[in-house]
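For this depiction, one protein chain was excluded, whereas all remaining protein chains were kept in their positions.
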Amino acid sequence: MEKRVVFHNRFLPYLLVAPQIAITLVFFFWPASQAVVQSVLREDAFGTSSYFVGLENFQLLFEDEYYANSFKVTALFSTLVTTLGLSISLVLAVTADRLVRGTTIYKTLMIWPYAVAPAVAGALWGFVFLPGPGVFAWLLAQMGVDWNFHLNGGQAMLVIVVAATWKQISYNFLFFLAGLQAIPKSLVEAASIDGAGPFRRFWTIVFPLLSPTLFFLIVVNVVYAFFETFGVVHSLTRGGPAKATEILVYKVWYDGFEAQDLGGSAAQSVILMAIVIGLTVIQFRYIERKVHY
Amino acid sequence: MIERRPIADAVGHLILLLAIFIVAFPIYLAVIAASHTIEGLSQTPMPMLPGSELLVNTAKALFDGPQMVGVSGATPAIVLLGNSLIMAIAIAVGKIVISLLSAFAIVYFRFPLRNFFFWMIFITLMLPVEVRIIPTYKIVADLGLLDTYTGLVLPLIASATATFLFRQFFMTVPDELIEAARIDGAGPMRFFWDVLVPLSRTSIAAMFVIQFIYGWNQYLWPLLIASDYQYQTIVLAIGRLIRAPDAFYEWPVIMGMAVLALLPPVAVVLLMQRWFIKGLVETEK
Partner (left out) sequence: MMKTERNSARPRFVRPLGAKLALALLLGAATVVGSASSALAQAKNRVELQWWHAMTGALNERVNEIAEGFNKGQDKYKIVPVNKGSYPETLTAAMAAYRAGKGPHIVQVFEVGTGTMMASRAAIKPVYELMAQNGYKFDPGSYISSVTGYYSTSDGKMLSYPFNSSTPVMYYNKDAFQKAGLDPNKPPKTWQEFEPMLRKLKASGSTCPFQSNWQTWIQLENFSALHNVPFATKSNGFDGFDTELKFNSPLHVRHITNLAGWMKEGLMVYGGRKNEANAKFVSGECAIHMESSAGYATFARGAKFKWGISMLPYYSDVQGAPQNSIIGGASLWVLAKHKADEYKGVAQFFDYLSSTENQVWWHKVTGYLPITPMAYEATKTQGFYAANPGTDTSVQQMMMKAPTNNSKGLRLGNFVQIRDVMDEEMEAVWSGKKSPKEALDTAVERGNRLLRQFERDAKRS
C-alpha cells in the first residue's frame, strides 16, 4: 500500500500536514488529556482551587445509581435504535433490490432523512407526538391511553427511539442496498437452479455475504446511538422525565454544565473515551480480517 | 429477481411506499403546522390539511423570529440560516483543504514521523466531540474564541474521515502520472494543483456533501460555544425553542423554522445524490 514514486522534499511534507496536526493537537489531544487530568481532581466551579483525589471520582460514579441508570438507558436506547433501524432498513433494502424498476426513485425518496439534524428530527417527531392536541396523542386518547411523554418515562424513550431510528433508516438502507447489489447474481441464480426458494436463498447465500456490511452497520449504529443522538435528547426530553432518557453523553454534558460537577463529568468522559476506543478497535480489527477473505 | 411474481412485486412496492409515507410524515405535519395560525392549530386533534398561512408564517420566522415571552432563541431565522451557512461552508471547505494537503503529504512523501502523524490523525476518530466536551470548551474559552465564527468552525476542521478518503483515492492514482510530472520538471505542489486535485474532484464533491451536512447539523458544539444568540445556528435554535414553556403559542412559526432548517442540507443531498452516496460508501473502507 505504498507509492513507488514519491517526492523527496525535506520540509514541504511537514508544512502540508501542519494545519491538520496543529488543530488535532490543540482541539483533540489537548482536551482529551485535560479530561483525564480533570477526572482525578475535584475543583470548585471557578477553578480557584483544585485537589488531587486519585480515583475518587470514578469510585463515586460506580456507587452512583444515576450513573448505573445512565448505562442502562444507553444500552436500551442503542439496542433499540440499532435493531429497529437495521431490521427495518434490511427489509426495505431487500424489497427495493427485488424490484426491477423504481429502485433509483425509492433510493432518492429514502435517503433524505440522513440530511436532517438529530435535533430537528427531535423537533419534528416531538410535534407528531405532542401531548394534548397532537395527532398521536389524540389517537391514543380515543383508545383511552393517556399520552404525555413529558411525564411518562417509557413514552419518552419511545419518542427518542423513533426520532433517532428514523434518521438512521436511510443510512442503513443505502448500505444494505449497495451490499445487496454487490452480490453476484450468478450465485443466487445457481442456487435457484438448485431448487432453493427465495427465503432459503436469502438465509444461506445473501445474508452471509451481507454480514460484513451488517457488522459495519451495527458498529456505526451503536456509535451513532451513543454519541450523535445528543441533539435528540437535549431538544426533546432533556434526559427526563426522571432521567428515563439520560444517555451517557447527555449525563456528561449535564453534570459538567448544569450541575457544575467538573470532576465527575471528566471521569465520565474518560470512561466514554474508553468505550469509543474499544468499539473502534473492534471495528478496525474486524475489517482488517475481512480484507483477508 | 429470478421468479416473476407480480403479486410479490406489488407487495414490495406497497411496502416501500408505506415506508416512504411514514418517513415523510413528520415533515408533512410540520408543513401543515406552519400553514395555520395558532388558533387554527389549537383544535384537538390538529388539522391534517394545509391552511393558508404558510407564506405569512415563513416570513415571520425569517424576519421576526418567534415572539415569546421570556424565552431563548427568538432570533430571526434569516440570521440563524446565515450562521448555519457560514458554519457549513467553512467547515466543508476547511476540512477538504486541510485533508487534501495532509493526505498528499502522507501518500506522496517519505519523511520521519510520517507514520506517527498518520496514527495521530487516525486516533481522532476515537475522540468525537461528545467525549471531550468540557475540556474543549475550556480551551476554546481560554483562546477567546467563544461566541465567534472562528470558534464555531476551527475546532471541527480536522477530519480523519476526509483524510482517509483522499488517501484511499490517491493510492489509486497511477504512478505514471507522477512520473510524467517529474519528467516535465514539475515540483510537488504543481503536481498537486494541476493533476491530483482535478482528478479528485468526485471525491471532493462527495466530501463536500457529507461535510456540509455535518457542519450544518452541528448541535452540541454550537450549544457550548455560542451562548450569544447572534451566533446561534438554526438547528440549535430549534432545539432550544421546542422546549420553551411558551412554545405552544408559536408552533406554526417554530415548525416553519424546522422546515427551513432541513431544506438546505436535504437539497444538497438530493441535488448531489450521486456524489453523496459515493462519499458515504467510500468512507466505509
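Going in written order, the chains are labelled A and B, and every chain counts its residues from 1.
Following the convention adopted for this analysis, a residue touches a chain if its C-beta (ideal position, glycine included) is under 8 Å from a C-beta of that chain, and two chains touch if they have at least 3 such contacts.
If you're wondering where the values come from, they're calculated on a predicted model, not measured in any experiment.
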item: Chain not shown: contacting residue from B:Ala181, B:Ala261 or B:Ile277; value: B:Ala181
item: Options B:Pro6, B:Pro112, B:Pro174 or B:Pro198, residue touching the unrepresented chain; value: B:Pro198
item: Residue among A:Ala68, A:Ile105, A:Ala182 or A:Ala242 that touches the chain left out of view; value: A:Ala242
item: Identified contact with the non-displayed chain, of B:Val31, B:Val56 or B:Ile89; value: B:Ile89
item: Contact set of chain A toward the excluded chain (per top definition); value: 42, 44-49, 51, 60, 132, 150-151, 240-243, 257-261
item: On chain B, residues whose C-beta touches the chain left out of the figure; value: 67-72, 74, 86, 89-90, 92-93, 96-97, 137-138, 141-142, 144, 146, 149, 180-181, 184, 186, 194-195, 197-199, 201, 204-205, 208, 227-229, 245-246, 248-249
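Definition applied: only the chains that are shown with their structure count from here on.
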item: Between chain B and chain A, distance of the C-alpha-averaged centres to the nearest whole Å; value: 16
item: Complex interface listing, chain B residues touching chain A; value: 1-3, 8-9, 12-13, 15-16, 19-20, 23-27, 29-30, 33, 41-46, 48, 98-99, 101-102, 104-111, 114, 117, 120-121, 123-128, 130-136, 138-139, 154-155, 157-158, 163, 171, 175, 178-179, 182, 187-189, 191, 213, 216-220, 223-224, 235-236, 238-243, 251, 254-255, 258, 261-262, 265-266, 268-270, 273, 276-277, 280-281, 284
item: For the chain A and chain B complex, residues of the former touching the latter; value: 1, 3-10, 12-14, 16-17, 19-21, 23-24, 26-32, 34-35, 38, 88, 91-92, 95-96, 98-99, 102, 106-128, 132-135, 138-139, 166, 169-171, 174-175, 178, 188-189, 192, 198, 216, 227-228, 230-231, 234-236, 238, 249, 252-253, 256-257, 262, 265-266, 269, 272-273, 276-277, 280
